[in-house]
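Beneath this line is the structure, given in structure tokens, with notes to follow.
Every protein chain except one is present and positioned as in the full complex.
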Amino acid sequence: MSDIKKVVLAYSGGLDTSVIVRWLQETYNCEVVTFTADLGQGEEVEPARAKAEALGVKEIYIDDLREEFVRDFVFPMFRANTVYEGEYLLGTSIARPLISKRLIEIANETGADAISHGATGKGNDQVRFELGAYALKPGVTVIAPWREWDLTSRETLMAYCEEHDIPVDFSTSKKKSPYSMDANLLHISYEGGVLEEPWAEAEDDMWRWSVSPETAPDEPTYIELTYTNGDITAIDGVELSPATILENLNTIGGANGIGRLDIVENRFVGMKARGCYETPGGTIMLKAHRAIESITLDREAAHLKDELMPRYAKLIYNGFWWSEERKMLQQMIDYSQRNVNGDVRLKLYKGNVVVVGRRSDDSLFDESIATFEDDAGSYDQKDAEGFIKLNALRMRIAAGKGRNLLED
Amino acid sequence: MSDIKKVVLAYSGGLDTSVIVRWLQETYNCEVVTFTADLGQGEEVEPARAKAEALGVKEIYIDDLREEFVRDFVFPMFRANTVYEGEYLLGTSIARPLISKRLIEIANETGADAISHGATGKGNDQVRFELGAYALKPGVTVIAPWREWDLTSRETLMAYCEEHDIPVDFSTSKKKSPYSMDANLLHISYEGGVLEEPWAEAEDDMWRWSVSPETAPDEPTYIELTYTNGDITAIDGVELSPATILENLNTIGGANGIGRLDIVENRFVGMKARGCYETPGGTIMLKAHRAIESITLDREAAHLKDELMPRYAKLIYNGFWWSEERKMLQQMIDYSQRNVNGDVRLKLYKGNVVVVGRRSDDSLFDESIATFEDDAGSYDQKDAEGFIKLNALRMRIAAGKGRNLLED
Amino acid sequence: MSDIKKVVLAYSGGLDTSVIVRWLQETYNCEVVTFTADLGQGEEVEPARAKAEALGVKEIYIDDLREEFVRDFVFPMFRANTVYEGEYLLGTSIARPLISKRLIEIANETGADAISHGATGKGNDQVRFELGAYALKPGVTVIAPWREWDLTSRETLMAYCEEHDIPVDFSTSKKKSPYSMDANLLHISYEGGVLEEPWAEAEDDMWRWSVSPETAPDEPTYIELTYTNGDITAIDGVELSPATILENLNTIGGANGIGRLDIVENRFVGMKARGCYETPGGTIMLKAHRAIESITLDREAAHLKDELMPRYAKLIYNGFWWSEERKMLQQMIDYSQRNVNGDVRLKLYKGNVVVVGRRSDDSLFDESIATFEDDAGSYDQKDAEGFIKLNALRMRIAAGKGRNLLED
Partner (left out) sequence: MSDIKKVVLAYSGGLDTSVIVRWLQETYNCEVVTFTADLGQGEEVEPARAKAEALGVKEIYIDDLREEFVRDFVFPMFRANTVYEGEYLLGTSIARPLISKRLIEIANETGADAISHGATGKGNDQVRFELGAYALKPGVTVIAPWREWDLTSRETLMAYCEEHDIPVDFSTSKKKSPYSMDANLLHISYEGGVLEEPWAEAEDDMWRWSVSPETAPDEPTYIELTYTNGDITAIDGVELSPATILENLNTIGGANGIGRLDIVENRFVGMKARGCYETPGGTIMLKAHRAIESITLDREAAHLKDELMPRYAKLIYNGFWWSEERKMLQQMIDYSQRNVNGDVRLKLYKGNVVVVGRRSDDSLFDESIATFEDDAGSYDQKDAEGFIKLNALRMRIAAGKGRNLLED
């Protein structure tokens, strides 16, 4: 093949990436470095060490990236009220650039000339991993086994395991699911299986992080979130780290049946795909962030953000986190958040996130002007006449010159 | 004053607009024509006739506009998945252009030279009414009593009633609420009162159209909506007229605690204002329309719509329905809907609208390509490599020329 | 190889595509159908027949597509004032979808299962040809010899010619240029050679369609263009067909040194490339179209078009003419042109296109309002006060609440 000497692999410790370790060693006759990240997926990462060792891996990286993940990726994304195609909170997408970054850092530390991952050739993740890798280390070689090998069925894969002494119990519990899943602190996703039929309702026992609205408590839960420069810094008055905040919101949200989503989405590679997602904390965060912005953000600032959001979301979905255009948008978004401070009070109840209060020392809500009562001259209603007349002028001229604005 | 001969008034039959009838007659010494529309606000409109007659009005128009409202205004708006500021479904905004249109038609029929309305000088509705009026009849005079008169407190208004023999029971039940309200088939809104404090939770007995999620049934309701060219044409297989569809969805949605919203929004005239809304049917329609589009709309068509939606929403919110730019966007949106056909199945439960299935003869979902199983060559995974490499090329070149895409 | 039976080739009659004919016959052992289009490139297309016959081609298509090209591609594009990256008038890009369309039509007529073209693997044209082909005939096979064969130098190509009895004088005059060129009624382009150094000035004898401003006449030329629904329909009062109009404008423009451009542009495949272009007629059309729109188009309609134009231009540049999103934008653009009627008077002088007059029966220019003289009450200057105050309100509130809008 080529002359790859050492490759860093994004290694989950599961069966598929264990096969990849061996396959890389054999196919490329190269050293494999494994990298396993704790992004809050809810499974132990430390067991990956022994498995990697068993496969003869000498350089093993196991990192807890939870705080970095939430602080530098999830929170910046939520500053933009980011939603892909009106629904998806980008739980998988936003984790990929961080993994790419670590893969490349480790490649640089270990002198590796290639990176590898276990994403298939049909999905978005291969794109996200590889765009990140190429952006951060342009000369790197990327090995995507699923695009190369012939182990394309469960049977051939199992045969390979047997032939190469890979213990099948490397398969993690997660993989016993009929679904293709991905999890991190922001969400867990489900694809494949019965979901491949868009008319079929998702099975109730598929969901892992949340109770159903039906089985959620009959009493609502109230929480108060404190924002500083657009990020949540405290829950119910208690200051917490970013990852801890998201963990707590996942717990509270999941307990109240919040954050389930079932959609058909458009992949960057060109096909439509059905996906189910649980994003309890993120669903709360989106609602709450809009609420704190509603009193602290200038109208046109908010509208500019809203108009650019779909584009920003698409960049993240498509894997362009490290691109210049994403960074330009981020500059604008982050700047807009300097007065997004204050508290939001929420009621959580059986799948519903209801904003019941918002307050801020930086509020732009002016009760003296907005009131239906006497405003003591804060606002001169007669100003509205001129405002309307000049806003109408271009239409009045057009109609006056004979254009029919009703039927034209 | 000026030489107004006849004025058409948007007349609800309530106390405020009854006062306006008399005030116009006295102040402008002119004939008043009343126009009362049934937009599905849930109150009888026929009683307005006797009240207008009692005020000496000779030309009285009472129109049932429900079908036109839903068919020509609500449905076109929902084709765009329209939401203002991420939350508001524009229930009040979308009714105004129709009222303007009828005011002007009646002015033309009756030879009136002016129109009048009961909206205040602080709100958006004055803008919407008047932009519509000026666009459709550029030489019309608009009389906005709330911007002119000195009846700015309840006391002065009552004194005026007494002085001018206006029966105070003209006050409709709706007006006894502490809130300023507006209703039509799409929604009912609440402003003022305790809502003027954004930290205060809305009182539970304020809401009129929906039960709370807490009191909604413990069993979910399933419905199936059929779409034709982006509009709902049948519920559970039964073809219905547009207004009937929205009425039915309001009933079903309201019974399941769906569609309550509590926000602070940015008015066109420049201030922030708190508003609460009940939009049961609209909330269902938004979710379902996205679902049917998710399988029938091309990806980039969907993204283009998403990027332009905030702008389209703003045009409607600000009152520019009859503007050239709104009509241009509508051309584009309507064109995009020609294949948006099929069925969406929904589960409604205690405030939640859950999509549980979508299908279409015009579906672009390609199971043979999307599958995790063997795709029999429908998709060549190796194509992804070139796709990624060329998408990465500009970043690889930049990094290769020394730019640090990580820290720059 | 594969089992291709018949392939339709976009055939210029030049050396490169003649080699491709033979290479396809040999490599794929298949029938080759040639298609040669007259798009106004300024070279005879009929000679291609004999050359194709000499190569053993039995089905030979030679089409005059000039009117279709201008009417259905160039004119619609100019309705949007389309410019890529602020400079490029898309002369090559806009011809490609028409060629794709004919390739596929001919493939359908002749029962061919593949199409082929002579574009290289580095450029945009391969993308444009192939996106068009796949969109119009999804199962078609595309053969791009430059991406497949090993004839990658002039030497190997010449050796192949000798070996396969391809007369080297098949090389057209155009190809003797040191530049890679492409021409059609809209423009002629130059790439390669000394242009590969962006600091090097283009040589004066490179340009073929226009005189230099220095050698253009010392007297200006005045012309008057008449627009109907956004398209030019007459020059100096004489109605002409679309292609004739563009031919005439090329002649007049070229004689006055108009339309030369020298840029570095960003290709869809990811690299920057230097290109020089002569677009005499197009340069005139762009300026004139903006002028007629300036008096006939509503302000916000014009601004909406301006904001979406870069995106529309990019779609054409990238080859997405047949995509849903381009068609959606076209719907909007075409609708906006229904009142874009009238005359524009231009002065052409040594590279300059100067608008010296515009008039229209559909003009929205209202002299009685715009005048600095007495306007007899057409416009009430006092309206401006309210207009300004409410436009300022959100900033006044922000500043009033302590935000420093100067330094913040």
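Lettered A, B and C in written order, each chain numbered from 1.
Operating definition for what follows: a contact is a pair of C-beta atoms (placed from the backbone, for glycine too) under 8 Å apart; a residue touches a chain by one contact, two chains touch by 3 or more.
Only a predicted model underlies this, so the values are computations on that prediction, with no experimental measurement involved.
Note that of B:234, B:369 or B:406, the residue touching the chain absent from this view is B:369. Interface note for the absent chain: among C:5, C:147 or C:338, the touching residue is C:147. Of the residues in subunit C, those that touch the hidden partner chain are 81, 85-87, 101, 120-122, 126-127, 130-131, 134-139, 142, 144, 146-147, 152-153, 180, 191-192, 196-202, 213-214, 218, 220, 260, 262-266, 269-274, 290-291, 294-295, 299, 302-303, 306-307, 310-311, 314, 322-324, 327, 345, 347, 349-352, 354-359, 363-367, 369-372, 374, 379, 381-385, 387-389, 391-392, 395-400, 405-406, 408.
Interface residues of subunit A facing the missing partner chain: 266, 269-271, 297-298, 300-301, 303-304, 320, 323-325, 327-329, 331-332, 335-336, 390-394, 397. With the whole complex as reference, residues 298-300, 338-339, 362-364, 366, 369, 379-380, 382-387, 389-391, 393-395, 397-398, 400-401, 403, 408 of subunit B touch the missing chain.
The rule is short, and it goes like this: only the chains that are shown with their structure count from here on.
The greatest centre-to-centre gap from subunit B, using C-alpha centroids, is found for C.
Put simply, the C-alpha centre of subunit A and that of subunit C have 40 angstrom between them.
Subunit A has residues 299, 363-364, 366, 369, 379, 382-385, 387, 389, 391, 395, 397-398, 400, 408 in contact with two or more other chains.
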